[in-house]
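Structure first, commentary second.
Missing here: one protein chain of the complex. Every other protein chain is in place.
As written, the chain order gives the labels A, B, C and D, with residue 1 at the start of each chain.
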Amino acid sequence: MSLTEIFFWFLSVLALGSAAMVVLSKNPVYSILFLIITFFCITGHYILLNAQFLAIVNLIVYAGAIMVLFLFVVMLMNLNADSEPPQKSKYLWFIGVIAGGSLLIILVAALKESEASYQLTQMNHGNVGLIATLGRTLFTNYVFPFEISSVLFLSAMIGAVVLSKREAVQN
Amino acid sequence: MPIYYYIVLAIALFTIGIIGVLTRRNAIIIFMCIELMLNAVNLLLVAFSKMHNIATAATNPTAAIDAQIFVFFIMVVAAAEVSVGLAIIVMMYRNTHSVDVNFLNRLKN
Amino acid sequence: MFGYSVTFPHLLVFVPLIAGLIIFFIKKENSAKAISLFASIVTLSVSCFSLCYADNKDLNWVPYEWLKYIGSSFSLGLDGMGKILTLLTAIAFPVIFVASYKSSYKNANVFYGLMLLSQAGLMGVFLSMDALLFYFFWELALIPVYFLCSRWGGERRIQATFKFFVYTFAGSLLMLLGIIYVYLHTDRTVYAAHSFSINSFYSVVLNAHQQNWLFWLFFIAFAIKMPVFPFHTWQPDAYEQSPTSVTMVLSGVMVKMGLFAVLRWLIPVFPEAVLNFSNIVIILSIIGIIYASLIAIKQDDLKRLIAYSSIAHIGLMCAAIFTVEQIGIEGVMIQMFNHGINIIGLWIVVELIERQTGVRKISQLGGIAHTAPFLTIMLVVIAFANIALPLTNAFVGEFMMFNGLFKYNIWYTAIAGISIILAAVYTLNMVKNVFYGNSNGLTVAMKDISLNEKMILCVIIVAIFLIGIYPQPMLDMAKDSVSLILSRFK
Amino acid sequence: MNAIILTALFGIILMFGGVFFKSKSTPKYVAIGGLIIVLIANCLELRNGEPFFDINLNDMLRFTSFNLTFLSVIFSATLLYFLLNGRDIEKVGTNVSEYFALIFFVLCGVGISATYNTLLTLFLGIEIMSIPLYILTASDKRNLKSNEAALKYFLMGSFSTGIMLMGIAFIYGGNTQGSFYIDNIALGEGKMPVMIAVGLVFLLTAMSFKVSAAPFHFWTPDVYDGAPTVFTSFMATIIKAAGFIAFLRLFENVFGKVQPQWQILLAVITAATLLIGNLTAVFQQSVKRMLAYSSIAQAGFMLLAIFALNEYAKEGLVLYAAAYCLASIGLFAILIRMNDYTIEGFNGLGKRQPLLAVTATIFLLSLTGVPLTAGFLGKFYMLVAVMNDGHQKWLAILAVLCAAISAYYYFRIIQAMFFKDSNEAPSEIWDINPRFKALLVITAALIILLGIFPSLIADWLHY
Partner (left out) sequence: MSNTLQIGWLIPILPLIGFLINGICRKQLSKTLSGLIGSGVILASFAISLFVFFQVKNGNTHLAHYFDFINTESIKVGFDFQIDQLSSLFLLIITGVGFLIHVYSTSYMHEEDSKDFAKYFSYLNLFVFSMLLLVMGGNYIIMFIGWEGVGLCSYLLIGYWFKNNDYNDAAKKAFIMNRIGDLGFLLAVFWLITKTGTADYHEVFANVSKLSTFDITGITMLLFVGATGKSAQIPLYTWLPDAMAGPTPVSALIHAATMVTAGIYMIARSNILFTMAPFTQCVIAVIGLATAVLAATIALKQNDIKKVLAYSTVSQLGYMFLGLGVGAYTGSVFHVMTHAFFKALLFLGAGSVIHAMSGEQDMRNMGGLKKYMSITHITFLLGCLAIAGMPPFSGFFSKDEILAGAFAKNPVYWAIGVLTAFMTAFYMFRLYAMTFLGKFKGTHDQEHHLHESPAAITIPLIILAILAVVGGWVGIPEVFMHGGHRLEAFLEPVFAPSNALVEKHHLSHSTEYTLMAVSVGGALIALLFAWNKFSKYQKTEAPESGIGKVLSNKWYVDELYNTIIVKPIQAIAAFFNNILEKKGIDGFVNGIGKAVNYGSRQIRLLQNGQVGMYVLLMVLGILALFIIQLFLVK
């Protein structure tokens, strides 16, 4: 069992565990922290797969900016375990778990059959993930999506402004 | 490392996310679970890209790169969504002082 | 879009259509009445001309390109069967307008506009030589009537007419499916992969199994329209609840749509299936005949009574059609016309009574003969025509239809024949209780009818006897259509 | 191309305009003018196939006569929407020009998702389309219904985004090319690999969600009900149509060849949508909510096109979308002007506002699918498509029966307007100016015209 595999298993288990904790933990702040852990694990996976650029972005954008934003909001509303809305009736909870679980099982079972899922992935080498490669492609082939996604941000920005701006007195 | 492991891992994360959406009532947590789902997808895509980097490098050299750029765009969109989503949640919190998704259900039937 | 030469069919459709649209914008009641009457008379004269100047086996017409890429064309044609029914439609409306000239409706312009629209729709149904066009008109005839009924009808009108609408609408949608299916099996034309024209429908090749279920898709739609037992329950309510002049349209002309459609679109297209199912259909119709006649005996409301008697008559026609006997079908052709005339006459009398006394309950009326002898005579004549007394028009039709049915099966005829006894029973009951006996508080004040009503009723009576004594011309008219239909069974 | 660029451009202009425009109604005029330009530009591109701008798309979008026709239909519908509802948009809140900007961004998204040629642009297009809608839904900030609607829409919307991405991932992983380009991932005959199948189901789910097909429709009634009615009108018509074109192109170009393997799924979804939409609509008391359900029902009919995927289906979908948009926009425009959204509110409208009532009747008849209205031809094409496809004829029968049911609830309004009298004080209707009436009449006339001469639109597709 090579080092990569060890890392892989470690990160996977950690990711799953903390992901589960995100759902389970009563206190929103804990959830956020567990989610950050999960993201770290995923970043680790990226590194394993030698996708450096994404690893960085994931770390900065997700684990950094976005989660901070979440944390900020939660703090703003100062939510904590007791302000947490009471859990739904248990059996609904079960149904949820069963539904999700069976989805998992079905997919796993189905994909186990297909030979396609036994192709190998190239671990920790290969240069596709390097910033240089991606950057070049992004600004040549992908210039249109890149530009157009600005529209997305504009609208998001407008949204944030429109929604969170305090209105003057309603007429 | 066979892609199958990654698939299982990604689906597992994805499912956890779904379960979170199903079971939690706190809007923010639900939203976080959705982010979790997105990350599962990202992981899967990257894994696939590395798979194709072996399998189809001959036929389609840009295959692997496309996927990773796709992931990049997913992150972009996710960021935008977060800003809007949190704005909505905050607005709702302002009006109701609650983040419980079941708190508001005037709209039914 | 539209072509060069305008033929009789186009006039028949567009005169009422355009007139109807114009009338919507005429606010004054009297002028609306006048114009609608005028328009309907123009239509009548057109159809009279067409009787003389168009020949009877005209199934080929000028097809105007319409929906090029679907393969549907705006093609109207006039054959013998079409002539008979367009004539009926053309006669019916002026008669109705004159008869209802006295009774004033709230915003009359809308009323008369809708009436004319429905006339246009009916004309279109009888003239269209293209399945899709046929469906268009089929609905176009329905919609105005829906509005007429539920706007100017009785107190339970909304439910009654809505039931009527949904019922028929569902039926016709099923028919639409059938049309589409057949359409998809027609040969390709210049522009389109398939065609809706009647010829390609007649020449389409379908195996027995396809025919069998298509048959029902079509038949149910038509059966609801006719209506045939057990699809008839919308009818009495609709007749009872709608204003009488609309009821005249419904029962006088509209129910003929179903019969006509069977003759034009069902029998020739699915001959095999017709032969397979004719027995079932005939049994249904005969059950309907007896059933309706028996129920009619029990009715106390004049309108309901006539409604049920109409169901019985239609049932007989339906049965006669499905015998696929030359004489039976020819009888149906002429009977469609006769039944229209007679029942309109009956409705007119009913309306006159209701307008004066304000009631339709048989039990509340009586002794009208003292105060309104002329009305009584007219009613008696029409009523006896309705039960097919010889030398009245209905006798010819029923004689031929029974004859056809007899050729098909003796016992069916015997059972169906009971209806002529039952018909006598309920008709005579009605005559006795409404017109004879001593007049009561309601009827003692009745005045006899005025000139225009007299004229109208006389026209009807003349028609009754004319056809009753010398039906031959009409039979000749129908001959070619019948032989065309039967040629599919050779 | 023109459309996408220009819409984005006008969106930005309006966004900044919010600062400079003094009068409240300026944005409206700018928007209308802009939209006209967009429309013209689009039609020009459709005519001579040459965009004004030369941008290296790297073949990520593809402009065919079908796409562009569809786009022009959508833009003209939007134009009509602006003309009819401009004043009502102003009434929603203070940030008028932002609303218009967002609508333009949405249109930009529509443009992309109607012409996408890779899964990436599909994804972007749909997101660009959705995110502004979340905001528009929430735009009535003080109104809790609006908040609730926005929250539900947002949560479920982003959930479906997740689903869709999962699907895309599997498609990518499953195809031998390892590509997102439609042409590369298009499947050939033969059994499709499991991974693709998984991806297909995820994508199907996501798209069904966008077009609100059962059982993924649950957001629709609540969101449409809660959102400000003007924007409901926009979402229920234009967005839905756009969703369908995306849906259709995806399944035609990618999974077209293996149709038999997934047709049953669509049959199930379609049947469920038809039944749930129609049945639930029957009992609604609020017209707004009833229309929400009716939009689901209509979606069920449009799904038939995707079920069948043949020439009739494509042609019919365009017609259907046009007919549906016209009728619904008109109907919503009337609804907005009512104070009482319940069906009783319509009682006696035929007396108070005959013209509104008549036009409303035409819209309703068109939605019911009565001949001589465009709605009929839409349904007609759908039925032809299904029958032509040959499999699952029961679907066609179910469809017509549902159409009969739909008559049931549409005609309740007609009955209310003409045959019932308002017992209490007539719920007064505000702001009916001649221009509005004229526009309604034009809309109705268009519906009739299309109902008689569908070739006006359909012929474009035959170029």
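One rule holds in what follows: a contact is a pair of C-beta atoms (placed from the backbone, for glycine too) under 8 Å apart; a residue touches a chain by one contact, two chains touch by 3 or more.
This structure is a prediction, so every number in the text was calculated from the model and none was measured.
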Check the whole complex and report which displayed chains the hidden chain contacts.
-> A, B, C, D
Taking the full complex into account, find the residue in C:184, C:425 or C:455 that is in contact with the omitted chain.
-> C:425
Have a look at C:325, C:351 or C:453 and name the one touching the chain we're not showing.
-> C:325
Residue, one of D:174, D:221, D:330 or D:348, that touches the chain absent here = D:221
Contact residues on subunit A toward the hidden chain run 88, 92, 95-96, 99-100, 102-103, 106-107, 110
In terms of residues, what is the contact footprint of the unshown chain on subunit D?
-> 151-152, 155-156, 159, 163, 194, 197-198, 200-202, 204-205, 209, 214-216, 218-219, 221-222, 261-262, 264-265, 268-269, 276, 279-283, 405, 408
Which parts of subunit C are in contact with the chain that was left out?
-> 163, 166-167, 230, 232-234, 291, 294-295, 297-299, 325-327, 330, 367, 369-370, 384, 389-391, 395-396, 399-400, 402-403, 406-407, 410, 413-414, 417-418, 420-421, 424-425, 428-429, 432, 435-438, 470-472, 475, 479, 483
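Convention: only the chains that are shown with their structure count from here on.
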Report, in whole Å, the distance between the mean C-alpha point of subunit A and the mean C-alpha point of subunit C.
-> 71
Can you check how far apart subunit A and subunit D are, centre to centre, with Cα atoms defining each centre and the answer in Å?
-> 31
Multi-chain contacts in subunit D: which residues touch at least two other chains?
-> 120, 124, 127, 131, 134-135, 138, 141-142, 173
Touching at least 2 other chains, the residues of subunit B are 3, 7, 17, 31, 47, 49, 51, 55, 64, 69, 73, 77, 80-81, 84, 88-89, 91
Residues on subunit A engaged by subunit D in the complex (per definition of touch) | 107, 110-111, 113-114, 116-117, 140-145, 148-149, 151-152, 154-156, 158-159, 161-163, 165, 167-168, 170
The subunit A residues in contact with subunit B across the complex are 4-5, 8, 12, 15-16, 19-20, 22-23, 28, 31-32, 35, 38-39, 42, 45-46, 49-51, 53-54, 57-58, 61-62, 65-66, 69-70, 73-74, 76-77, 79, 84-85, 87-88, 92-93, 95-97, 99-101, 103-104, 107-108, 111-112, 116-123, 126, 128-129, 133-134, 137-138, 141-142, 145, 149, 152-153, 155-157, 159-160, 163-164
Which bits of subunit D are touching subunit A when the two form their complex?
-> 4, 8, 11-12, 15, 55-58, 60-61, 93-95, 98, 101-102, 105, 108-109, 112, 120-121, 124, 127-128, 131-132, 134-135, 138-139, 141-142, 173-174, 193-195, 197-198
